[in-house]
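Then we have chain A:
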Amino acid sequence: MKRRVQVVICRTCSGAADVLDVDRLLRVASDAPYVGSAVIVNYACNKKSISEIVDDAKSKEVDRLLLVPCSKKDVSPTLFQAYVKKAKMNEFLMETVDLVGEAALPHRDDPARAQAKAEAKLLAAIARTALLEPLHKITEDMRTKNVVVIGAGVAGVEAATTAANLGMHTIIIEKSEKKLKVPGVMMTKSRVISTEGHAGNYSLSIEAGEKRETLECAAVVVASGGDWSDAERRFIDAAPDSKPLYQLDRDVSEGKTPDGTVIIIDTPDPEGARTAAQDFAWEEALDCAIEIRKKSPATEVYLLFQEMRAMGLAELAYKEAAGLGVTFVRYDAKRPPEFDSEDGNRVTVLDMAQDETLSIAFDALYYASVSPNPDNIAIADALRIPMSPSGGIRRGSIQRGPVTTLRPGIFVCGSAKFPKSEGMARLEGRAAGLLAAQFAAAGEVESGGSVAEVAPEKCSACLTCVRTCPYEAPFIGVAGKAEIAIQMCQGCGMCAGICPSKAIELHHFTDEQLLTEAAVYLRGDF
Partner candidate 1 sequence: MKAGSNLEKVLEAGKFAVTAEIGPPQSSNPEPLTHHARMMKGSADAFNLTDNQTAVVRLSSIASAAIIMREDIEPVIQMTCRDRNRIALQSDLLGASAIGVKNVLCLTGDHQTFGNERAAKSVFDFDSVSELYTFDKLRTEGLQSGGTVIDDKPELYLGCAENPFATPYEFRATRLAKKVDSGADFVQTQAIFDMDMFEKWMDEVRSRGLDKKTHILAGVIPMKTAGAARYMKNKVPGMIVPDYIIERMRNASDAKEEGIRLCVEQIETLKTIKGVHGVHVMAVMWEEMVPRIVEMAGLLPRPTVK
Partner candidate 2 sequence: MIIAERKPLGEIAMMVAPHEKVTVIGCRSCVAICLAGGEKEVDTLVSAMKLKSMNEGRTQYFDGFVLERQCEKEWVKEVEDKILAADVVLSMSCSLGAQTIGDLYPEKIVVPGLNTAMFGVPEEQGVWSEKCLGCGDCIIHTTGGICPIARCAKSMLNGPCGGSSNGHCEVNLEIECAWYAIYERLKLQDRLDLMDTVRPPKEWSTSHSGGRRVIVREDAKLTPHQIRGKEASL
């Protein structure tokens, strides 16, 4: 490899803040080791510039590019692709360095130091670029367009419908015998046992009644819901007819309002031992309360809650409900309401706002929260995804999206994560269906590139990587040494950081690349 770097400085971007002296940056770059060419272009992001850059690269016989634009995020991926294609360069030999975001903008008040820092940063980036290695990505065709949805509740059905409307083959795995008219296939009395494969080509082992079968799919949506049955059991002695809030919501929207006295409580487990009070149901609870009071003014409505979280516009609903005579009772989780069904249904609760104990005889009880589904343990285990401490399926980082899990191609929605109102569950179901469909529609899945690799001669097979990787990418191969399943590797480098034998390198972020960058950067005095 030649290791000759072409440095391209975009005058518009790098000079944008009027802090940096772009021409001096060019001189610094020109004198730096490994630099085969250093040029300034007025607009890096225009087609003409790309031709110029490519011509320059060819004539100067460089094999890699360091682009000095605004920030990596502002550089259009198509610009990279165009360059890479034209220059016949490996995409991993292109690097950008953000002098604006790291020097010009935050040190605007001290242009001299900002310039010196930018120069040092540029040199560090050149040194790093010189050490880059060409890397290759693997593209694998998805064998199916199947989207598997686990659970035929509100969120699950919505997810399946959404994905099916987008042309995916949907299969709902439902543990009960309930029959629903849904697009695609619905397997009742079935559950997922285990998963093999990786994003785009998952292979699920399904137990359907007595049978075992394998189901190929591109993406999975977990919509296991909450444990309504359990919640219902909890109140069975105290209030035999207690129902989840969504039932009330449905009834009210169909014009059926209950008579007598109605209690809506935030959780079926007021002591909070298993189920936290639910945040999201307040809008629904308030809407129901308002509707009941409007349609049937003779019905008394009590809302029992630990903390009212009617936020945003829901605040207006709160006001309206109060105006309509809904009684709000705030209780302390340490002194939960006591239910008694000896002589009709009755609840005794200390109202913290008034500091008085109320004893309310009621006719109907609705609860706005549910326990996590105990099946989550088996589902999480089968799909190899983590759970949250509260017993739900743990969602992935918010940067991956709101309905993601840590594994690509596996999504989670509704109360599977934590208790949701019906409306929220439906919305999340749609989001998950959409993302799963989008994922499956790609038809192919990419892997490789900046992934980890084991140097077998250094590996002690200590299993540290195997135990640490959240994606289960490392495994012990036939040679008795660790290997990385490239399709599983997400490129975080945790294994490389923790390997006691330093047998693992993360491509594109090798020790040498990182340490050289740091060392060169430190050489700058500013």
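The rule is short, and it goes like this: contacts are C-beta pairs under 8 Å (C-beta built on N, C-alpha and C of every residue); 3 or more make two chains touch, one makes a residue touch a chain; residues count from 1.
How were these picked? Simply put, all candidates are chains of the complex that A comes from, given by their letters.
Here the structure is a predicted model, which means the values were calculated and not measured.
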| item | value |
| --- | --- |
| Candidate touching chain A in this complex, from 1 or 2 | 2 |
| Residues on chain A engaged by candidate 2 in the complex (per definition of touch) | 458, 460-464, 467-468, 499-503 |
